[in-house]
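Scroll down for the structure; my scribbles are underneath it.
Only one protein chain is missing; all other protein chains are in place.
Order as written gives the chain letters A and B; numbering starts at 1 within each chain.
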Amino acid sequence: MELKSQNDTWKPRIVAFFCNWCTYTAADLAGVSRIKHEPNVRVIRVMCSGRVDPQFVIDAFVKGADGVLIGGCHIGDCHYIDGNHKTIRRFAMLKRILKDMGIEDERFRLEWISASEGEKVKTVTNDMVEKLEKLGPLGLPKKFIAWDEEMNHLELEISKPKEEIEHV
Amino acid sequence: MTSTKQNGEVRIGYFVCHCGHNIGATIDVLKVADVIKNLPGVVISREYKYMCSDPGQEMIQEDIKEHNLNRIVVAACSPLLHENTFRRATEKAGINQYYFHMVNIRENASWVHVDKAEATRKAIDLSRAAIQRVFFHQALEKKQVSINPNVLVVGGGISGIHAALTLAKAGKKVYLVERDPTIGGLMAKFDKTFPTLDCAACILTPKMTEVKNHPNIELMTYSEVEKVSGFVGQYKATIKRKPRYIKEDVCVGCLDCIDACIYKDGKYYDEFNVGLSKRKPVYIPFPQATPQLVVFDPEACVRLKRGKCKETCVEKCDRDAIDFDQKEKFEEIEIGSVIVATGFQIFDAKKIPYYGYGKYQNVYNALEIERLVNSSGPTGGQVVMRNGEVPKKIGIIHCVGSRDEKTNIWCSRVCCTYSVKLAHLLKELSGADVYNFYIDMRTPGKGQEEFYNQVMREGVHFIRGRVAEVTDWAAEKEEQGKLIIRVEDTLIGVVRRIPVDMVVLGVGVEPHSDADKIRRLFNISCSTEGFYLEKHPKLAPFDTASDGVYIAGGCQGPKDITDAVAQAGAAAAEALALIDKGFIEMEPNTAFISEDNCSGCKSCIPLCPYTAISFDEEVFKAKINEVLCKGCGTCVAACPSAAIDQNLFTNDQIYNEIDGLLKYEIV
Partner (left out) sequence: MSEKPKVAFYWCASCGGCEESIVDLAEGLLDVIEKVDIVFWPVAMDFKTSDVEAMADKSIFASFINGCIRTSEQEEMAHLLRKKSKVVVAYGSCAHTGGIPGLANQFAREQILTYVYDEAPTVTNENKVRPEVEHRMNGASVTLPAFRNVVRTLDQVIDVDYYIPGCAPTPKIAQEALQILLSGELPPNATVLAPDIALCDQCPRKDSKPEEFEYHGFKRPQWTDIDPEKCFLAQEIFCMGPATRGGCESLCIGGNMPCTGCFGPTCRVKDQGAKILSSICSALSAKDKDEIEKILDSIPDPLGTFYRYGLAGSLLRRNVKLPVS
């Protein structure tokens, strides 16, 4: 397989949006507690998971993320009362759209991780990395280039000397 | 030289911290600095051992001036820790603090990863994202909110009492809300306190009286917080006042009505004596109850249940203080800050059936023993068991509902020490032989170990081993009629059967079963076990994630009276600091609507939990009230035509962060 050689060095990249009050704090706690976990997650801090615009999720995939993780407060615990309710609703629909567009379920994940659940940051991260490793790279930036390669043939098609083509 | 801000050129200074070995041992800091140096906009890229130190901060400030920097990125620890430090440093050097951005490469990277190459790559990715982000930073000003000096203290146990008194003494108005008819909490139930054996009532009662009499304290007992709204400095709370069926301002606490009740004897579960005695439908929890007001139990009182009674109590009351028509009332109060001190509850020993609680009448939980040994308790301090006998042999089992995978895994901290105390008191009062069964003896704290040694010298037996079972199945003749404690004595490696007359379960403590309801009122997070979560486990154990809401005592975690009082004092001091400053500066992370772009679709309006978005019918546009906006950004994400944006978390900033994170070389 073509990807085989790449897979040896490829590591899943996960863009994570963590809410300031719960999941970001939990990640800090994981740090303070030295809870070792996979180094694939890149966190973007937002005040609330409700700030996560579905465009951010899609944009992250388009820019090369293999997975996107949203972390928020448990339902009922939102620092902003019910921001996470909005998140879960958007998430449900965005999941459907992504599925229709060929992005596997495991690549997009929403987790409620409270400020005290440092351990859960580890389990969620490791689990997601494991699943993404099985799925392999999503690699959209390369895919887009590959899609557009068909247009490179145009030059050839046009530059074909006309005399060679015998019209009926 | 002209200002770089004016000519619009972005000049970034990047500073990466080794944090001693904390970052430096896992992340190749030199490499990170080297890679970032070559990114567009970066004028200077430096590494330093401790960026947060004075020399580190001075270095940043000097660089700002020397290199005319207008954006600062520091890659170090969590922004939750040092963002303010560096913002101040940035401001000191003359540029707006919001041109600063912090990258977390310690908590988020070096502390949690082992693979050095990967951790370094991560640090580079995160830094690159920040570099791209700061291009879109803008100068912002903090907004100020004034602080209402009144404080709400929730819970009238020793923590709440102490916090309320501290604040009242400082001249602040305090609303002390307690759901029981009296303040005093768990401590009021104790006879002696460890390790000094001073009398609980002697030290608590004066404080309770002081609360009652203090002009700055409005005591609201038999009341519950129903609703809370607003934000730091400007909270509103609705307090539910449950009816006592007594006119509080008329009753003098003579207690004649209790004598006069048609019930000659108590018939109902006495909450204060944890069921060891019975009370009448009209009662006062205990003689020193504060306030000195009786309560009618609507579930028990014949008049309240059936609407008909001889009303001998009314007849007897010469002040006409009884009012059976009282209804639940709701009062709204305005406060600027809150101290939540709602305490803990004891573990229900019935959850461990093999210890026989609820099955064998002479198996007690520790709180029952506290009442039993109390000179004002149901037996007047006589250690008499439910079967009427005085025990000759007593077993105290530690760690019941603590340090137990099947129930609660945490150490309840107070059980070893109170068990030692109860052993001492039981032995002293009954002359019985007392056995303590422990897993480990945990007696940290001033005077505790000494007290343990003293009780050991008094002849109390200490057996190391987790008790397997309490049974009445006698294997031998002398075990008949006894409770047999089966345990492996792990110090001698022998399984023993110890017959006793009385078993005391050293039950652990846990969050109140309705702790969740209360914490949600105040937007407090909780730890896995349900205790309220402090802002920082070490540096802010009394603070919460909600500004202006503090926690003290047992609701935050297991603790003894000493620590509860200390924490209550600290929480009160924090509230005072807030009040005396008079205002609080809020992060300017509010959302804003660009009027030109808003189509007036109203999609955002129902989404705001703070009703900060209103609709201007004149111009047909939505508007955000900056004072009410708390900056969650939900409306920003939802605006269908992207007419809303959020300061500090703008769309441009986040898109560029995403882009920066993923601009690694694709292998």
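One rule holds for everything that comes next: contacts are C-beta pairs under 8 Å (C-beta built on N, C-alpha and C of every residue); 3 or more make two chains touch, one makes a residue touch a chain.
Bear in mind the structure is a predicted one, so any value in this text is a computation, not a measurement.
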item	value
Contact with the hidden chain (one of B:Ile161, B:Ala237 or B:Ala638)	B:Ala638
In chain B, positions touching the absent partner	596-603, 605-607, 615, 620, 634, 637-643, 651, 655
Touching residues (missing chain, whole complex) on chain A	50, 53-55, 57-59, 61-62, 75, 85-86, 88-90, 92-94, 96-97, 100-103, 138, 140, 143-144, 146-151, 153-154, 157-158, 165-168
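We take it that only the chains that are shown with their structure count from here on.
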item	value
Distance between chain centroids, defined by C-alpha means - chain A, chain B (Å)	36
Parts of chain A lying in touch with chain B, wherever the complex brings them together	6, 9-11, 13, 15, 20-22, 24-25, 27-28, 30-32, 34-40, 42-48, 50-54, 56, 59-60, 63-65, 73, 76-77, 79-83, 86, 90, 114-117, 122, 139, 141-142
Chain B residues within the chain A interface of the complex	78-81, 104, 106-109, 111-115, 118-119, 121-122, 125-126, 129, 516, 520, 523, 525-528, 533, 545-546, 589, 607, 609, 630-634, 636-638, 646, 649, 651, 654-655, 657-659, 661-664, 666-667
